[in-house]
Every structure is written in C-alpha cells, then in structure tokens.
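First the structure, then my questions, so here it is.
Left out: one protein chain. Kept in place: all the others.
Up next is chain A:
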Amino acid sequence: MALVSLRSCGRRGFHLGLSAYVTRPVGTPRKREQQDDTPVFQYVGQHRKPQGKVFVWGYTGALGIPSFVVPDSGRKKPRKYQLTPYHLDTEQKISSAACGYGFTLLASNSRDLTKLWGMGLKKDSQLGFQRTQHDRYKSYDYVLEASPVSLPLVNPQETRVLQVSCGRAHSLVLTDSEGVFSMGNNAYGQRGRKIVEDEVYRFVLQQYKSSVACGQDHSLFLTDRGSVNACGWGADGQTGLGYHNKASCPVPVGGDLAGVKVQQVATYGDCSLAVSTDGHVFGWGNSEYLQLASVTEATQISSPRLLALRGVGRGRQAACGVTQVAVLNEEGEVFVWGFGILGRGPKLSESAIPERLPATFFGRSESNPTVKVSSIRCGLNHFAAITDRGELFVWGKNMRGCLGIGKHDQYFPWRVTVPGHVTDVARGVDHMVALVRSII
C-alpha cells in the first residue's frame, strides 16, 4: 500500500509529508490514471459456496471449548455460562447435532473414518468409550473438547451417519446402511438391548430406521414404512406400548397409530408425539401438564391416541418439552400448549388447548408479509423456531443461558443474533447447538 501511495503522489513530487496541506475541492473526483494504479483485491471467488458453521451457547461444560472451563491463558477466567452464540471450530461440515443432559454429539455426513464427535459428560459412556492414558480399561468421566467417537462399522468408509439423538444418559446414532447404534445408560432398556449390569459396550440395532428420537429414559424409532417402535422406561406410558413396565427391545407401538404412516416423532421428557403423513397428531405418555388434555383427563396415557386439535389444521411437525408441547402446521403457524412459559406473555402460563403464536413475532410485517416458520424444536423448558428466512427465534425459561440472548427469561419469541442462516438447531437442558450456513 505504501508503494501505491507513493506513485499516486508522484505528480506532486516526493512530498509525502506535505500532502496534508494540499487541498482539493471535495466534489472533484480523482484523475483516471491515479485510479487505475490501485491494485484490486479479490476476497471471494465467483463460485464460492456458503459454508456450514456451528454455533454453541449455554452451560460451558458441554460446549466443546476447553478454554471456557480450563483457561489456557492467565488472563482468562473460567466461565460457567456462554450467554450468546459462540463459533465452534469443527474439522468437517457438521450435518446433524444433538444435545443431551450435559453432553453433545456432532455428526458429519461424510465417508471419512471419523464421523462422530462428542463432548461433555460421559460417565455413562453416552459418548462411547475413549481409553484414558493411565488405564486401558477405564474411560474419561467428561471430555471438554470435541473428541472423535468410534463406531464399530462394518464398512467405515462407505457408511454415512444420518442423524444423532441424545437422551438423559444415552444416545442413538442412525446410519444409512448399518442401522442404529446406541450408547450409554441402559438401566431402563432405553438402548434397545437386554438389560445387563454394568454396561460398557455399544449395541447395534439392525432394522432399517428413518429417524430416531430420544426421550429422557426411553427411545423411539421411526421406520421407513411409517411405523413407530419404542423401548425404555415406561412408567408414564411414554413408550406407548400399552403397559407401564420397561421395555428392553424395540417393540412396535399400536393404539391409534396402528396402520398409520407416521412422518415424524418427537419426544423429550415423558410425553411423546407423532405426526402422520396426513397431518394428524397423535400423543401418548405423561399428561400431568395438560399436554394430552384434549383427549383425556388422566395424567398418563400408555397407548397412542389421536389428538383432536381445533384450529391447528394439518400438522407438519411436533415438538415436545417436559411440560409443554408445540405443533407447526402446513401454513407455518406455531401452536403451543401445556405448562410453563408458552410464548404469549407472562400471563399465559398454562393452557390445555392449542394457542396460536402471532406471526408478527417471527418477523412478519408490511415489508415481509410471507415469513413462515419452517421448523420447531422444544428443549426442557424452552422453545426454538426457525423461519424460512433462516432466523432463529427462542422463548421460554432461560436456564444457564441456554436461550442465547442473555440471562433473563423470554416471554415471547425473540431473535437470536447469529451471523448466517440457521438451518438446524439442537436443544438440550441448558445448552443449544445451531448449525448455520454462512450468507456468502
């Protein structure tokens, strides 16, 4: 740059120091030959594609950034909470993420040998088994950095990981050709194998599944034919198998769901929802917080029932929290009900019928009349919604900064400032992971 300025001042002679005293009228543009001397910088090529990034926030133990917990320089102090989105550097593009109770799993869609990374608590080996340096037969209790999780794949260079899901102390990994892998606590059979004392290893479920969902201590599997299988803790009927015992192997769920093609299952706590391909919503499990009050007055249903939701229309996606539920319909409108901070102000803390959230909260205005919500997720006591313009809105109880907007609770949907388009978000108890595509 110094060379350039020397050339451009050449006409005035070698008087670099005096250029401050030379005055020019403000409106006069510079002469052509001086402009052509400046080099042209190229920051981005013509065919650059948007990149995928990962942003994390919430309780710092599970975020995968070791310097938050164990500072690497003397100036930094250990931080407990990360209240706003923080960029997490990953080696590969992450296609799926899931947050459990104090741990996180990130998966990439690639054919490389390392497809899965985990960080956070792993006392129940919910992130697989990593040998410690001191003892070959012991694993770490927690990992602060994203460490590769090895899967016992038959063809590690062909199989891709499609989806990951995490529950309280167990996780499920769905691959495209080798079925579902489960890791972690199996005290209630939630991993889908026979309960064995002092479990350490991983287990493979061989049937083909199209998606998995983890509840607190139970698991739901959705097959490509649209039927739902469940296993795990069933005291609240959340397995939907008609009884309240634990199930240690995946069993097809009946009730009103028999013969119905399901497109999506959702569960988080002890209540489960399923949305069929023709837009009907089915629910089973815990109903203490009026989640299933439209069909029953009892506190639990152990078998799926069709929920008659007035005013909702065709459902597209459902999301369950512990005490609240949300449904997204085909027009992109969000309906919430249950107990807790539902998103309609501090007055509405309990509702048995679906309440619609006004679209003005999600950015709909005179200049943008067609903004719709494209997906919805539910954490422990909070909600997250992604609009079709790539903006992330959160509301609910802000436990340890999990909303990403500061410290306070949020009573109506509020934007999370992330530099890019949010494509997916994984919600946990007290932390969240957002998969973001950069703008350019």
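The rule we apply is simple: a contact is a pair of C-beta atoms (placed from the backbone, for glycine too) under 8 Å apart; a residue touches a chain by one contact, two chains touch by 3 or more; residues count from 1.
Definition applied: contacts and distances are computed from a predicted model.
Between the listed names "Sodium/potassium-transporting ATPase subunit alpha", "Two-component response regulator", "Probable tRNA pseudouridine synthase 2" or "Sister chromatid cohesion protein DCC1", the UniProt record for the complex's undisplayed chain reads "Probable tRNA pseudouridine synthase 2". Touch with the chain that is not drawn comes from one residue among A:38, A:155 or A:177, which is A:38. Residues of chain A in contact with the chain left out of this view: 26-30, 35, 38-48, 344-347, 358, 360-361, 363, 365-368, 389-391, 408-409, 411-412, 414-415, 417, 419, 421, 439-440.
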